[in-house]
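Working notes, structure below.
One protein chain omitted, others in place.
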Amino acid sequence: MPNATDFLLAVEDLTVSFDGFKAVDNLSFYVDENELRVIIGPNGAGKTTVLDLICGRTRATAGSIRFRGRELTALREYEIVRAGVGRKFQNPSIYEDLTVFENLEISFPRGRSVFGALAFKRDAEVIERVEAVAESIFLADQLNRRAELLSHGQKQWLEIGMLLIQQPDLLMLDEPVAGMSVAERVKTAELLHRICADRAVLVIEHDMKFVEDIAHKVTVLHQGKRLSEGPMHAVKTDPKVIEVYLGH
Amino acid sequence: MFDGYTMGEIGAIFAMQGFAGLILFSVFVLMALGLAIIFGQMGVINMAHGEFMILGAYVTYLCSNFFADYIPALFGIYFFVAMFLAFLAAGALGALVEWAMIRHLYRRPLDTLLATWGLSLILQQTYRSIFGAREVGVTLPDWLMGSFALTDIIDVQINGLFVMGLTLLITVGVGLLMFKARFGRQVRAVMQNRMMAGAVGIDTEKVDRKTFALGCGIAGVAGSAFTMIGSTGPTAGQLYIVDTFLVVVFGGAQSLLGTIASAFTISQSQSAMEFFLSGSMAKVLTLLTVVGILMLRPQGLFSLKVRR
Partner (left out) sequence: MARILNMDRTQLLGFVLLAALVFLVLPLALDAFRLNMVGKYLTYAFVAVGLVLCWGYGGILSLGQGVFFGLGGYCMAMFLKLEASTPEATAIQSTPGIPDFMDWNQVTALPWFWEPFHNLAFTLFAVIAVPVAFAFIIGVAMFKRRVGGVYFAIITQAVAAILSILIIGQQGYTGGVNGITDLRTLLGWDIRTDSARTILYFVNGGLLFVCLFIAAWIKSTKFGRILVAMRGREDRVRFSGYDVSAFKIFVFCVAAGMAAVGGAMFTLQVGFMSPTFVGIVPSIEMVIFCAVGGRLSILGAVYGTLLVNWGKTTFSETFPELWLFAMGAVFIGVVLAFPNGLAGLWTDHVAPRLPRRLGGRPRPEAAQPAPAE
C-alpha cells in the first residue's frame, strides 16, 4: 500500500449519494506529479461527479481527497483553487461579455479579494503573462475580441488558458475536445502534452483516439466504481472493460 | 402573551383560530398552487398573480349580482357557476398575457418580475376604472351562511368548511393533472429539457401557454374563495403577493406537497398569533420567521438533493 502523501492527489474511499443513489461509490485512485490521467467510462459512470467532488462543487458523503497531503473535502471552492487545483467545465465556461484579454486577466492569480480587486493594476507582469498564455492557446491575435465571438474550439482553448494563467498544480479538464474539428483536436493534444510538462492533468474524455494520444494512464469508471486502471493498451484488453463498453 | 387564559381556553382559542385560519389557508393554497406551477415549472415570476385572483373575485361579484337580479331561483348555486367563470376568465387573460409578454422573457426571470409588476399596475387601474375604487362584497347563498357549534366555545363557519373542501378537491385535481395525466408529463418534460421535448414532438409553446393559463385560472378560483373572507378592491391582490411567494419558496418551489404544508404553517401561525398580538405584529413575526428559516434553509422545506 503506497503512502497517500507520496502522490499529488490521493482520492480514497470517496462516496457521494444523492437521495440514496450512489453516484460515486467507494472510489480510490492516485495521481502522480506531472502525470496525465484520463478518466473514461460510459455515460452516468460518475466521471463529472468525481471532478465536482475534487473541486468542491459537490460535497462528499464519505471518504477523503488529499492534495499534496492537504484534505480538500473541508475547503470551500475558492480555497481549493488557491491550493492549486484548476477545473474546466464540460461546456466552455467563459465570460462572453468580456474580451479575451479580460477573460485571462480575471484568472490571473492576484487581487482575488474584494479590496485586492479594487486595487488591482494592469501592470507589465500581467500583460506579459496574458500575452504568453494567449500565445500558447493559439489566441494571440484575438486578445481584444469579445469572447462571445470566438469559435467553439477557441472558447475551449480560452478556458484552458484561463486555467493555465492560474498556474495550478493539478488541472482538471472535462471533455476538452468536445465539438472540436480534427485539426483542433490535434492542436489540443499538443497543447496538453506541453501543459503537463510541469503539472498534473486529469482529463475526462470520450474520444478514444484522443485518449490514446494523450493518456499516461487511464482509469475506467463504471457505476461510480473503479473498474480498471492502467496504461491504455492494458485497459483496452481488460475483459471487464470490454463487457461494459460492448454490452452483454 | 398567554396571561389570564386557562389551558383549556388556550386550547379552544387555538382551535377556533385554527378554523378561522382555514379560509386563509385555502386562499394561500390556491394562490400558491398557481404560482408554484408557473414559477416551479416554468421559472417565471408572476407579480400580477394577485390581480388574477382579484379578477376571479370580481367575476364572482358580477355573477352574484347577475343571479340575484335575473335568476334568483338559482341563487343557491351561483357560486359554482362563478368559480367556473372565474377560472375561465383568469385563464383566458393568462393565455393572452403569456402570448403577448411572457414568452419573450423565458430566459430572463428577473425581467418577468418587472414586466408582470407593470401588468399588475395596469390591471389595478383597469379594475379601478371599471368597478370604482370602493371595495365590493358578495352576498352568500343561505346555505353557506352561519356556523355550527362544535363545543361550547368553538364555532365552525360553514363557508370555511366549504372553501376547504373545494380547495382539497382542486389540489387533488391539479396533483392528478400534473403527475398522472399526459399534460403534466408534457409540462415536466418541457421544464426539464425544452429542446429535447420539442424534438420529440411536444409543442412547447402550447404547453407553456396552457401551463401559464392554468396557473392563472387557479388564481381566479382563489379569487372566488377570497370573496368569502375579504372585500374585493382594485389593490386587494397586492396584499397577498408577497405572502404567497413566501409560501411557494418556503415549501420548496417544485413540490406540491411542500406548497400545501407551508401554506398551512404560515396561515395557521399567522392566524394563531393574531389573537394575541395586533394583526400587523402577527404578520411581521410570521414573515420574519419565514425569512429567517429561508436564510438557514434556502432550498425550502421540501426539496430533492440532486447533482447540479
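A few comments on the model shown:
Think of it as A and B in the order they're written, each chain with its own count starting at 1.
One rule holds in what follows: a contact is a pair of C-beta atoms (placed from the backbone, for glycine too) under 8 Å apart; a residue touches a chain by one contact, two chains touch by 3 or more.
Keep in mind the model is a prediction, meaning the values are calculated, not measured.
Of the options B:A15, B:A68, B:V81 or B:L121, the residue whose C-beta touches the omitted chain is B:L121.
The chain not shown here is touched by just one of B:I10, B:L176, B:V200 or B:V291, and that residue is B:V291. Among the residues B:R108, B:R134, B:K180 or B:K206, only B:R108 touches the chain that is left out of the figure. The chain not shown here touches subunit B at positions 39, 43, 45, 101, 104-105, 107-111, 113-115, 117-122, 124-125, 128-129, 238, 242, 245-246, 249, 278, 280-281, 283-284, 287-288, 290-291, 294-295, 298. Residues 55, 57, 76-78, 81-82, 86-87, 89, 93-98, 102-103, 105-107, 109, 111-114, 117-120, 145-146, 148-149, 159, 162, 166 of subunit A touch the missing chain (whole complex, contact as defined above).
We take it that only the chains that are shown with their structure count from here on.
Inter-chain centre distance (subunit A to subunit B, centres taken as mean C-alpha positions): 47 Å.
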